[in-house]
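Take this structure, written in C-alpha cells, and hold onto it; I'll ask about it next.
Here the complex is missing a single protein chain, while all its other protein chains stay put.
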Amino acid sequence: MAFAAFSSTKSNGTSKPKKTGRVVIALLAPGLAYLGAFFLTPLIALIMVSLQAQDPYGGIGDYIPAFEINNYFLVITEYFPHMFRSFSYALIATILALLISYPLAYFIGVKARPYPLLQKLMLTLVIAPFFISFLLRTLAWKQIFSNESWIVTTLQDTGLLEADQYVVGTPFMVIFGLTYNFIPFMTLPLYTSLERLDTRYLEAGSDLYASPSKVFRKVTLPLSMPGIISGTLLTFIPIAGDYINASGDFLGSSSTAMLGNVIEANYLQINDYPSASALSVLLMGAILILVAGYVKKSGTEDLL
Amino acid sequence: MAKEFIARGADLELKKIRKEFPGFTAIEELDLHVPAGEFFALLGPSGCGKTTTLRLVAGLETPTSGQIFIGGEDETETKPHERPVNTVFQSYALFPHMNVLENVAFGLRQRKIDEPLVKAKEALNLVQLAHLADRKPQQLSGGQQQRVALARALVNRPSLLLLDEPLGALDLKLRREMQIELKAIQMEVGLTFLHVTHDQEEAMDMADTVAVMNKGRIEQMGAPEALYDRPKTVFVSKFLGQSNLLVGEVESTSANSVSIEVAGNKISVPKTRAEKHTGKIAIGFRPEKATFTNKKPAASSSTNIIGPGEIIDIRFTGVSNQYLIEVPELGNITVFAQNIGKSPVTELGEKVWISWSVEHSFGLSDLPNTGEAA
Partner (left out) sequence: MNQNLPEDPQLREMVKAALAHKVTRRAVLGGAVATSAAALLAACAPSDKAQLTPATDVSDSDPSLIWSNWSLYVDVDDAGNYPTLEKFKSETGISVTYREDYDDNDSYFGKVKDQLALGQDIGADLTCPTSWMAARWINAGYVQTFDEAELPNKKNVQPAYLGEAYDPQRTMSLPYQGILAGFAFDKKAYKDATGKEAPAVLADLWDPSLKGRIGVLSEMRDTVGIVLMDQGVKIGDANSLTEDAFMSAIDVIGQKVTEGQIARIKGNSYKDDLVNGDTIVAIAWSGDIIQLNAEAGYDRFGFVLPESGGTISADCFVIPMGATHKKNAEKLMNFYYDPYNAAVLAAYVNYITPVVGAKEEAMKLDPALAENQLIFPSEEFLSLTQGFRALDSKEEQAFTKAFQKIKLGA
C-alpha cells in the first residue's frame, strides 16, 4: 500500500498532459478511479478510525468519531520497542537478502548468459518456492529448527547453544525466516537489472586501470542500482509490516513481536481499532519517509 | 601497480599467438610487430580475427598460446587493468552513470594521478568538447561520444592506444572529419595506435602500416602504397581496392620478367613483382592502370594487351567511369577511366582491346578460386 502510494506520486509527478487532454483523462480515469476507490477511500477511513475515541456507553470494540490525536502519542509510547524492532529486523533482513541475492543474481544474469538453459533452471529454482504456500514453508522452517531437531541438538552439543536455549522464537530465527521468505523479491529485480548490464562497460572499466573490485564498485554496482533500489524496497517494505514470521505461531515469540503483530493483536484480540489504525498509519508514514529519503540519497531517481 | 606515466608510445610485439574459442579457432598463428609511435591498422573483413587480436592486446582475452610484449615487457599474463594500454571501443562504452568529465577522469582516478579533473578537462579540450563536460553520455551525438571515448583513452597517455572500429557508427562525412582529427592527434601526441577496421580506405588513409588479416592470419603487411601497388595474395588484391586477375601456366621467362599465355594473349609481369615464377600463376592489374582502344595497339614488350572484348556495362561514378568488358575465355575485366572528357569509347557493345604496362602487373602467390570471375 505504501509502495503504491509512492509509485503513484512518482508517476503523477512525471506525467505531462499533452494537447489531447480529454483522451489522457479518459485513459487515466480507470486508474484514478481505482486509486480513489481502493487506495484513497480506505486510507481516509483508516485515518478516521485512528482518531476515534472509546464510546463511553458502548462495549468492547465500540468507538465513536472523534479527533483523538492523542491515540498516536499513546501507541508511540507504548509500542516504540516494536517499531524499532520492526525496522531493525527489516533492515537486517534486507541487507542479508541483498548480500545473498546479489552474487546469485549476478551469476544468473551475467555469468550464465552463454548458457540459457542454466539461466532458466536457476531462475526456476529462485521462483520455485513460490509454488508452495508461504505459510507452509515458514512452518517447515519451524519444524526444521524445532527444539528436538538435530540442528538444535547439535548446536547444543557443540556448546554454541546452552542446553536450555533453542532457535525457534529467537530474533535470529525471525530474521532468518524474513530473509528466506523475501529473497526472491530481491533476486528477481536484481536479476532483471543485471541481465541488462552491458559487460562492455566492465571491460571499459578494466581497460581504464580499474581492478576487478574497483570495476564492481565503480561500474557494476552503480549500473545495477535500479535493481538494488527496487529489490530493497520490495523486500524492506513488506518485511517492516510482516506479522507472520515474527508471530508466535510461526518462527517468533513474545520477544520478537513486530509492528504487524501489534496491529493484528490490537485489531483482532483487543478490538482496539483506533490504536491498530494509528499504528498502521504510522507504519505507512515511517516507510514512506524512509523510502523517500533512501531514494533521494541514492540519487537514482532518473534510473528508476 | 601504477605503471610509469608514459609520454611516448611503446612498441607491440605478438609472438606465435594462437587463440581458440570453443568450436572455432579465431587466430591460427600470429606474429606481429608494431614499432613505437606508429599508426598501425589491422584491416580485414568481419570474423577475420582482428578484433580478437585487439582484445588479446588489451588483456580482455587470454591467448591459447603465444606471447604479448608491450614496450619489451611480457604482458601475456597480466590483467587488463595492469596493462599500459587503453582502448576506444566500437560501442564507445561510455559509463552512462557518469558525466563526460568523470568518464574522462576515470582512468586517472584509478591510477591516482594528481588533479584528474584538470587533466580530464585538458583532454576534452583536445577533442574540442570541454563545453559538454557536465553532460551525460546519452545526451551526446555519436560523433561527440566517439571523441569523448578518445579523450577518455588518450588522457591516460597509454603506451599503446587500441582503436576498435571507433568510426564505424558514424556517417561518411563525420567519419572523414574524425579520421583527419584522429590522425592529427596521433601525430601530436606521438603514441602508438593500433587501429582495427574493415574499412580499407580508412586504413590506407590513416595508417603508417597496414596489416591485412584474413581467416585468423596476416596475409600481408606494409605501407598502404606498397600494399596497394603490389598485393601478394588474391585476398589482398581484392580486399584492398579492385583487381583484374588472369591465370595461366608460365610460358616463358626472361631475365626480367615472367610471362603466361591466356586466351592467346601473352601477359608478362616483372620478376621482381611476381611471387611465383613457375607453374600456374595469377597475374593481376588494377582497373585504373589499364586503358582500352577500339583498335588493337601495337605489340610491345612493355605492354600487356588482351582482347578484343565487348563493353557490357558502363558506370559513371563521378571522378571516373567504370567499364566492364567481357573478354571471351577470360571473363569480365574492369577498367577505370578518369573522367577528363576524352574517354576512348563510350558506347555499350563496342569491341575493344585492353592494355596496361607490364610494370603495373603483379604476380600473386596463390590462385583465385575456380569458378570465380577473374
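In order of appearance the chains are A and B, and numbering begins at 1 in each one.
By definition in this document, a residue touches a chain if its C-beta (ideal position, glycine included) is under 8 Å from a C-beta of that chain, and two chains touch if they have at least 3 such contacts.
Just so it is clear, the structure is predicted and the values come from calculations on it, not from any experiment.
Peer 1: List the displayed chains that the omitted chain touches in the full complex.
Peer 2: Output: missing chain touches A.
Peer 1: So one chain is hidden, and I want to know which residue out of A:Leu135, A:Leu221 or A:Ala292 touches that hidden chain in the complete assembly.
Peer 2: A:Leu135
Peer 1: Which of A:Thr20, A:Asn70, A:Asn147 or A:Thr199 touches the chain that is not shown?
Peer 2: Per the contact definition at the top, the residue touching the missing chain is A:Asn147.
Peer 1: Give the residue, chosen from A:Thr41, A:Thr124, A:Thr154 or A:Thr199, that touches the chain omitted from the document.
Peer 2: Candidates A:Thr41, A:Thr124, A:Thr154 or A:Thr199; residue touching the omitted chain: A:Thr41.
Peer 1: On subunit A, where is the contact patch with the chain that was removed from view?
Peer 2: 41-42, 45-46, 48-49, 52, 55, 57-65, 79, 81-82, 133, 135-136, 139-140, 142-143, 146-148, 164-166, 168-169, 244, 248-249, 253-257, 261-262, 264-273, 277
Here, only the chains that are shown with their structure count from here on.
Peer 1: Taking the mean of the CA coordinates per chain, how far is subunit A from subunit B in Å?
Peer 2: Centre separation, subunit A to subunit B: 58 Å.
Peer 1: Help me check something: in the complex, which residues belonging to subunit B touch subunit A?
Peer 2: Contact set of subunit B toward subunit A: 1-2, 58-60, 79-81, 85-87, 89, 91, 93-97, 106-107, 110-111, 152-153, 156.
Peer 1: Flag every residue of subunit A that touches subunit B in the complex, lowest number first.
Peer 2: For this pair, the touching residues of subunit A are 198, 200-201, 203-212, 214-215, 218-219, 222-223, 225, 303.
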